[in-house]
Every structure is written in structure tokens, then in C-alpha cells.
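Note that one protein chain of the assembly has been removed; the remaining protein chains are unaltered in position.
In order of appearance the chains are A, B and C, and numbering begins at 1 in each one.
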Amino acid sequence: MASLRETVPAGGSVQSLADRYRAVRDATVALCRHLAPEDYVVQSMPDVSPTKWHLAHVTWFFERFVLEPFIDGYRCYDDAFDYLFNSYYYTVGRMHARPARGLLSRPTVDEVMAYRRHVDEAMQRLLKQRATENAIAERIVLGLNHEQQHQELLLTDIKHVFSCNPLAPAVNPALAEPPRRRAATLEWRAGPTGVQRIGADPGDTFCFDNETPRHDVFVAPHEIASRLVTNGEFREFIAAGGYREPALWLSDGWSTINEHGWDRPLYWSEDLSQVFTLGGVSELHPHAPVAHISFYEADAYARWAGARLPTETEWELAAREHDIDGNFVESGYWQPLAGDGQWFGDVWEWTASPYVAWPGFKPLAGSLGEYNGKFMCNQQSVRGGSCVSARDHLRATYRSFFYPDARWQFLGFRLARDGA
Amino acid sequence: MASLRETVPAGGSVQSLADRYRAVRDATVALCRHLAPEDYVVQSMPDVSPTKWHLAHVTWFFERFVLEPFIDGYRCYDDAFDYLFNSYYYTVGRMHARPARGLLSRPTVDEVMAYRRHVDEAMQRLLKQRATENAIAERIVLGLNHEQQHQELLLTDIKHVFSCNPLAPAVNPALAEPPRRRAATLEWRAGPTGVQRIGADPGDTFCFDNETPRHDVFVAPHEIASRLVTNGEFREFIAAGGYREPALWLSDGWSTINEHGWDRPLYWSEDLSQVFTLGGVSELHPHAPVAHISFYEADAYARWAGARLPTETEWELAAREHDIDGNFVESGYWQPLAGDGQWFGDVWEWTASPYVAWPGFKPLAGSLGEYNGKFMCNQQSVRGGSCVSARDHLRATYRSFFYPDARWQFLGFRLARDGA
Amino acid sequence: MASLRETVPAGGSVQSLADRYRAVRDATVALCRHLAPEDYVVQSMPDVSPTKWHLAHVTWFFERFVLEPFIDGYRCYDDAFDYLFNSYYYTVGRMHARPARGLLSRPTVDEVMAYRRHVDEAMQRLLKQRATENAIAERIVLGLNHEQQHQELLLTDIKHVFSCNPLAPAVNPALAEPPRRRAATLEWRAGPTGVQRIGADPGDTFCFDNETPRHDVFVAPHEIASRLVTNGEFREFIAAGGYREPALWLSDGWSTINEHGWDRPLYWSEDLSQVFTLGGVSELHPHAPVAHISFYEADAYARWAGARLPTETEWELAAREHDIDGNFVESGYWQPLAGDGQWFGDVWEWTASPYVAWPGFKPLAGSLGEYNGKFMCNQQSVRGGSCVSARDHLRATYRSFFYPDARWQFLGFRLARDGA
Partner (left out) sequence: MASLRETVPAGGSVQSLADRYRAVRDATVALCRHLAPEDYVVQSMPDVSPTKWHLAHVTWFFERFVLEPFIDGYRCYDDAFDYLFNSYYYTVGRMHARPARGLLSRPTVDEVMAYRRHVDEAMQRLLKQRATENAIAERIVLGLNHEQQHQELLLTDIKHVFSCNPLAPAVNPALAEPPRRRAATLEWRAGPTGVQRIGADPGDTFCFDNETPRHDVFVAPHEIASRLVTNGEFREFIAAGGYREPALWLSDGWSTINEHGWDRPLYWSEDLSQVFTLGGVSELHPHAPVAHISFYEADAYARWAGARLPTETEWELAAREHDIDGNFVESGYWQPLAGDGQWFGDVWEWTASPYVAWPGFKPLAGSLGEYNGKFMCNQQSVRGGSCVSARDHLRATYRSFFYPDARWQFLGFRLARDGA
């Protein structure tokens, strides 16, 4: 499980858990710097949550899973919030329906911020007094990683909301201008074969339960691409009629693109020259990694290119040879950049692997067992993190997952192929 | 068409059109006094528009149908607003999809208020210079009546929005306490028979095109109730199993209540003791008129009671014998009150008549011909106005209309029956 | 109510009720002459019923409303049939869901025919013994008119089923070749004005409850077209962009054609040159009346033509001056023909009037009160009968009704306009 040792941020100096708590919590609020109160309310589709829901839910997580169990007689801030801001923990109690989150104008942003302050104060008191208790520290570290996940969702969700507005407003008008460099030449790298050990062991450093246990797998000969597929490459696939050729597609993929009329990545303009970003509409950069595509589109492109997607195992074996370096939320671009390697940051990478339990997987005890395990069906594993992930939130064993038709996240891919 | 003579407000003193413009525009904003910016954004169902959409749309109406046609070289405030705030005038141009109004966090409330001020200033300049031009004055009077319609919708829409929030907030926490009086004894009044003349002639006073022309109808003997059906009476219908007896219902009504699981009026608590109002949850007053029921429910109740709903003609012939007096938005209750007569105010009254053209009906010329005429199918006429209508907006010939399954307006009914 | 006097068939000689019963029942079966057992099963949309359902339902009607009430100790043929073949009589009991009628391969056609024979034998015994009892005779006449309605539905339903089959089979490959004559010149005929009496009185001849009572109406000056609108005229409307001009359409009509992608009448080929008929695909005859259009399309055409649809009253006043003569099911064409007058037969004519109760309307007592009255909402009255109606089933006061988006019946229209 989580350890205090992981709280060594990028800079290198050791951070107390209380400081880290403050830093992560502040970072969440800072993401919203340019939003008006109206912006916090909208839910543009069931997968998207309103900004203020994210701000409140992560707070509820600390209240429900830290303050209530560990502080005798803790009285929750507002009983209604237990209903409104529970996401999907059925064993905790009933909850407000997910697709109806956008119906709630109240509590207002100010009220949510007051809720955050209230919980933060209680948390800081707890941290001051009992941060050395392992059970508490572990739970707090989980809560901070949880909040980091929601930082990313907050940005991808509000991006989707703004994309539905004909005014195409910028979530953040002060983003850094992306360097106009070229993508590196794609190289094929042979991966390790035979019996290999992947996954994580709790104890060394923080990880989610779905990364455990470490276990052996048998790996066949294969090669994996040295960088991500680019916008320019994906545009060739489109130009070659990729979206109109059924032989390239999974059956469910073909149904999906035809049902929705998809003929290009989400957020691309009809003429394939512009793209909607967190900074507003900008020119499409052909050397930047393609993003906002579904698993189906990644898979069809790979088939067209005579390749395939890497498995989770292949990806993890390759990625763990690289430092966690790249284009993260802290970089201030909030969009994928042309580059090389790109194992971490830029875009989450679709893998060929359905998201399932590692052999011997045990979910967390109690309600937190609902965190990851119950989603192990119908979703694909994605790896590596994105340009809006926090850098210290990622690692090679990290497994995220989305339905194969999801596009609103920063989702891209790299190619792999069977070995000689 | 509209005339300046109608601008005699309740108090009696003559008001200039410029003053009336200011009064109506201010009244709209005053309705929102207790709202937070977040409240202006939400659309809880396709029929509902966000508060700030109403505030902008009525402004667009003046810009599009007064400022642009009558001021040479008028430049519209923002081209995007022409798209965003056009409701349904296809002949003006394409428009933002109605069910997607709640996706727009921008323009913000402040930006909408700036738009209102901009248009108001241009309008006041026009009024100062050219209020005596009939074509302009008539168009402005239409715009003011249009805005009054949206004042009512603004309140019924935000009521629906707040009703979807488990916190059940009050739209207006400062409403007047309703007097706890009893409903008058119901009496049956015989109406006039034979050839009768109903409808309105443009020229006397303002009216909408759908009230014209005055025309003869043949009226059979009938009686009409002296007051509205009450909550208490409707509760008896429920207790008698009215919602479970198919023989009482129109075929489409029976499908509708079963599909939606309706077993009581909208906004009633499950135990039939409380009701959600614009002031929050309050006790159900058995003597107040029943409200927020569909045409189907009114029709089923009437059949159960051995009666029927009045036709539009029967209603108009009876109502025009009464002063426009009652419980309106200015009364400050914003909910129906127990009483007698109740021909105007309290609740719109479902009639037995589908909303169709009066014989010889001609819609307004040009785009404004889309105002009323194109809705003359599948809807039922309702009459009399409600507790959130402006008093000087109503008259006996006024025809409003809703789909038979609509419930989110203040919709109630009175009974009628065939004559001896 | 129904009388034996009405049983004077086309030929003129008086027919006994027993003979008439036999004739109507045989006619139903004769319509299916060219069908294979497989054809009797399919339901192509919820509005359509399988052929064998029609054959069984009309039989159930006699069993349930004649044999059971009038024969002591009558045991119904099969309890399950009471559930399967009840259409919408909730007061009789629960029923098989309408959209699921096509799921039933059993009872087979042979079994349904055996059911028909069983009921026919019981009916003939009853007719032999008690045909002079008025209550029984009236109920039987109602059942025969009911069966005639289903004869028409059987044909329009199987036409729809066959139209969904890429093989485009003919329901009847032995239909008469339509004469290729021209439509008469359209003339405008002024109708009667002032107080007029319309509707039917039970007692003279058979009529449905919805035609009663006779009552006075006030009629404004108007003119009505001497013949139906033709395919050729409707093709001009299409060529003029009628389906793309929102100003021509009711709001619900515009939504409907856009939602469904309608740009021509049902059963027309994309190039507007061919039409699917009960005899298979044939050339579109420009002089024949347009058919298989919704109310919305009729209404839009009329607006485009500077006219309107006639009201029910205007139609009835004009039609009753004409003999019941024309192109009916007995003519053997089973498609509309070019002609003049066309008040009866060819196509049902959409009117401007929503289907509502005549003043003083009383539905039949008991379960048969569900026959007509509960549909008096959301539908439009249609008049005159079609090329697949039985001639002796029609009269000037006859009111049928369909939802405004219905197209699978033989539905057409004539124009009217306000008087000088």
C-alpha cells in the first residue's frame, strides 16, 4: 500500500504529507483559475461531470474515507452532500444519478469552496496529530491520488463542455505556446520475451489495487514503436478512406462510427486543419500525437498500417525502461506535443488488452474495493498518462481504462507488431 | 394590432411606451433577484430554458425585430447571439438546438446583462425619437408582451430546475405567506347559447394574431363551474383510484401516465401532503386550486366527476363577464390561492379544445408569422393566466397552448357540463 | 343505433342479416387469397398488425361482444385468445402488447381459421334463432362494420409489410389495370354558410357513436375543391422545394419530416417515378390522387398552394350532396384512380379538424364505449373512405381519425379556402 516515501516531488526535496496534501488540493483549485461560476455547472454528456461536482466529490472522498472512519464523532458537513457527491460507492449508500449531475445549480461554487475549506481544516488537524499512523497516511495518499485523477477529468470534462459551445471559449487563455518541433523518426524496438514479471507490489511505493500483484506472464516475440502515432499520420489514414473501409474495423467499431457519423478524431474541424484545445481553437500540428480517438479508431489505423496495438504487458515492459519524463499538466501546454519516446505524458495509450484482473488480484477491503475492481469488464486498458496528468501521479505499472468508444480523454496510441 | 392605448397599467395612470418598456424590462430582471449565477445556466428538460437564455432571447427579439428593421445601419451586438438566442424563427436563420441550451455556460450572466443594457439603450433612443410611428410602437408592444410571456416561463422553468435538486432550494425565499382561506362553494352557471361572437379584433387593444378574427360560433346549452377544481378535490380522485382506472382516461393519457409512472400532480410529495413551490417545499393547501397537472389528468378527473372540460368558446363567453382581477405575479405569492371565480390568474385552465386557427385566421406577415400559427397542431388551448402571469398581460380572448402531457406550467382546470 | 334497414347492398336487393354476416366474413378471408402462411405473421411497425391477428381479432369481437353476453353459458373457444386478440378494451381485461403482435407464430393460420369457423357457426345459430332481437342485431351490425374497418387495415398493413421486403412482392398479383384517364379540372365550389346541422342520429341507419349527435354549427363563407390533389400536383410541390422550406410547415411537421428524412410520399421511389402498390411496383400516375402522405404534408402543400384543408364541417356539408359512388375495394383496383368528385373512395381525406367529440357526444355504454371516444386527442379527422374501403361501409357523416404523422393508410386530401 501507499507509503510516505512516495512523497518526493519532481524537485527532489522531501515533502511532508501535510504539505503534499496542501499542494494537491491547491493545484485542483488552480486549474479553475479562468472559469466563471457558470462554467462549473454544465454536464455536456453522462460521462462528463460538472467542475464543481469534481471539486466537491474529491472533498467528500476525504470526508467519507478519512475523517469519518478516523475521527471519533466526526459530523459530516452536510448530509445531503453524502448523497450528491458519492460517485459510485453503492456500499456507502444511495447516490444522485450520474447523468443528472448537471441539473444541480446548488450548492453554488462558493458553497463548494466553503466545503473544501471545512474539510481541509479538519484534514490538516488530523495530519498534524496523526500523520504517522500508517492506516491514516495510506488512506490520505489514496485520496490525493484520487484527487489527481479528478484533476485530469476536470480538465477533459470542461474541455468537452466548452467544445459544445459555438463560441468555442478557452478553458485557459494563458497556456504556453507549443514548440513547433518535428516528431522523431519511428523505430521498431524488440521487447523482452519468455517469462517476464509485471505489475506492482504494494509496499514499495503507492499503487492502486488494480496494479497488483506482481506476477509472471509469458511474452511472445514482438516489436513496439519508439513514439506515438501523429496527427499527420492519422490524416493519411483518413485520406486513404480508412473510415469507409469495413475490412479495417472491429465489428463494434464499424457500428459505432456509422451510428455517430464519426469520420475524424473528436475536436478536429471538418476540413482536418484545426483542432479545439483547452486554449481554444488552434491549427492542427501534424507532428503532434493524434488524440481524442476511440480504441476502435486506434485499432483500425493499426490494421491499416499492417501492425497492431501493443498489449499491456508489452507496453509495461518497454515503458519501465524509461524515466517518467515528458509533457504533463505542469508543463503548461495542456495539449500533446511532437516528440520522441513519449512513454509518459502527452496521451494515454490504448492497448490491445481488455482491462481485467491480474492473476491473484484482491480488491481493497470494504467500500474502497469498489474503486477499481468492478470496472473490469467491457473496457480497454490504457497506459502512460497524458498532457493533463500530474507527473508525480504516473508510473509504468499504472493502469487506467476506458470503454472502447471513449474519445473525450487525451487518448492516442503507439503501434506494435509480432516479432520476426 | 397593438395600440398605445393598452399601456394603462393596473394603477390607472397613463404610462408612456418608453416608461412601459423600462418597467417590463426591469420586472424581468427583478424576478431573478435571489438567483446565483450558477442558477441561470441549467436546463432540466428540453421544454425548460435556462434563465439566462430567457434574459438574452427576449433582448434578441427587440434587436432582431425592432432595432434591425427600423434603424438604418444597426449593427447587431454579437453575430453569435443571433444564432444562440433565436428560439424558433427558421425564416430568420439557423439556430442553436433547443435541448442544448443548457450546455452553454457562456455568455455569462454578466455578459447577458451587458447585452440587455446595450439593447435597452438603443431602444430608449428609438423610443425617444420615433415612438409615435405606429409600425414601431406596435412592434415594441409585441416585444413587451413577448417578454411578459417569458417572465412567466422563466419562473416556471427555474421552478422545474430547482425541483430536480434534492436540496429543494427556494427560487424566492421572500414570498408572501398565502392566506389560508377556503374555496368558495362550487356553483354551476348556465352560459349563453346559439350564435355567439368570440375572438378579438386587432385595433381596439393589443392582442396576438391567434386571437383573431372575431367570428361567430354556435353554442349548445351548457353550464360552467364557478371556480377551479381544488387540491382537496383532486386528492379524492386519487384516493378513489382514479389513476388506476383505464375507463377514465383518454387512450394517450393512459399510455402517458403508465409510461411515466404518474400517480399524482407534478411537485406533490409521495404522501400527497406537501408540494414544491417557488418558495421551497410547503404544506399542500386543500382549498387551493390543483396545479401542475396534464390535460390528460384534468380530462380524467372531469370524466370521474361526471362532467367535462369547458370548450374555449364556453370559457371565453363566461370569462369576459368578469374583471381581470385575481392572483398574479404582482401579488407576490407565486402559487395558486383558494378563492372564487378565479377566471384570471392562479392557474391556466385546460380547455376541451385543441388549439386551432379561428376561421379566417391570418398569421402576422414575415418572420413573426412563426410566432403562433405554426403551433396549431397537437396542442390544447389553455385560458386565463396564472399566479405568475403579469396582470396587464391577460384578457378574456387570450389563447395560450400546451401539449396535453405538459405539467411544468401552472396548469389547472374548471369543470363544465352539457346543458339541461 | 344500427338498424336492419341498412343491409341493402350495392346491388339493391334486401339481404338478411345472416346473409350479410356471411358475406362480410367471407370477404375478409377472400382478401387474403394470394397470401402464403408466412405472410400472415409479420408486424412491420407498431401501427401494423399481422394479417392473422386481424382475422382473429374481428372474430374475438363477435365472441366477446355478441356470443358471451347473449348466449347463456357460452364457453369461449380459448381463454388465451381473450388475451391475445383483445385490441384495446381495458375494461374487458389485460391484453397482449400491441407492438408484440408480430412475435406470435402461434396460433397458426389454420388454427385461426378454425377459430373463425367455430365462431361463425355459433353466430349463425344465434342469427337463425334471435336475429329479430334488436339488441342482438344492433351488436352484430356493429361487429360487421368493425370487421369492415379491419378489412381495410388488413390490406394497408400487409401493404406496409410487403413494402419492407426488398423483393417487393405483390399482395394481389391479379388486380385490375387502372384506367389511364386524366383528372378533372379543379373547380372551387362555395359551400353553405351560417347555422348548419351536421352529424348523425342513431335510429335512421347504422352509424358509429362518434358521428352523433346531430348538432348545429356556424359555418363561415368558404370554397372547397371539386376533386383531390393529384400525384402530379404534389410532384410540383416537391420540385419547388416544398420539403425544404420551413415557412410552409407546422412546427411539429417540420420536426417530423426532418427526424424521419421524409422528402416524398411513402411508397414513392426516390426518383419520384414509381410507386409501391398492392399489386407490386408500378409507374406513378400523375393524374391519380396523391396518397400515403401525413397530415403535415397535406397541410404544407395547402399553404404552398395558398389554400388550406377543409374543416370536417365543410367537408361533410359538401360530401352529403353526392352519392356514395367511386373507387372502393370492390372495384378491384386497390389503388386511387384519376377522376372527379372523389368524395367517397380513392383516399381518406385529411381535414383541418382535430378529432374531438361532437357537442353532446355520449359514448356507447360499457366496454364498447372504448371503441371511439378515448381516441379523441392528438388525432386529425379524416373523411370519405378509400380505394380499399367497402362501399357499403361509408357515409357522409363517417369520421375516421389518424395521428398527423400517419402515412401507411390511403391518406390524401383536397383543398379549401376562405370565402370571398
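Following the convention adopted for this analysis, a contact is a pair of C-beta atoms (placed from the backbone, for glycine too) under 8 Å apart; a residue touches a chain by one contact, two chains touch by 3 or more.
The structure presented is a predicted model; accordingly, all values stated were derived computationally and were not measured.
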Practice prompt. In the full assembly, spell out which visible chains the left-out chain is touching.
Written response: A, C
Fill in: Residue among C:Tyr40, C:Tyr77, C:Phe218 or C:Phe295 that touches the chain left out of view
C:Tyr40
Worksheet entry | Hidden partner chain, touching residue among A:His34, A:Arg130 or A:His215 | A:His215
Discussion item. I need the residue numbers on chain C that touch the omitted chain, in ascending order.
Written reply: 36-42, 44, 52, 80, 83-84, 96, 100, 102-110, 161-162, 164-167, 169
Practice prompt. Over the whole complex, note the residues of chain A touching the chain we left out.
Written response: 88, 90-91, 195, 215-218, 220, 246-247, 249-254, 295-296, 299, 352-354, 356-357, 359-360, 369-370, 374-378, 404, 418
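Operating definition for what follows: only the chains that are shown with their structure count from here on.
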Fill in: chain B and chain C, separation of their C-alpha mean positions in angstrom
38
Worksheet item: Between chain A and chain B, what's the gap in Å when you average each chain's C-alpha atoms?
Response: 47
Worksheet item: Centre to centre, by mean C-alpha position, how many angstrom separate chain A and chain C?
Response: 60
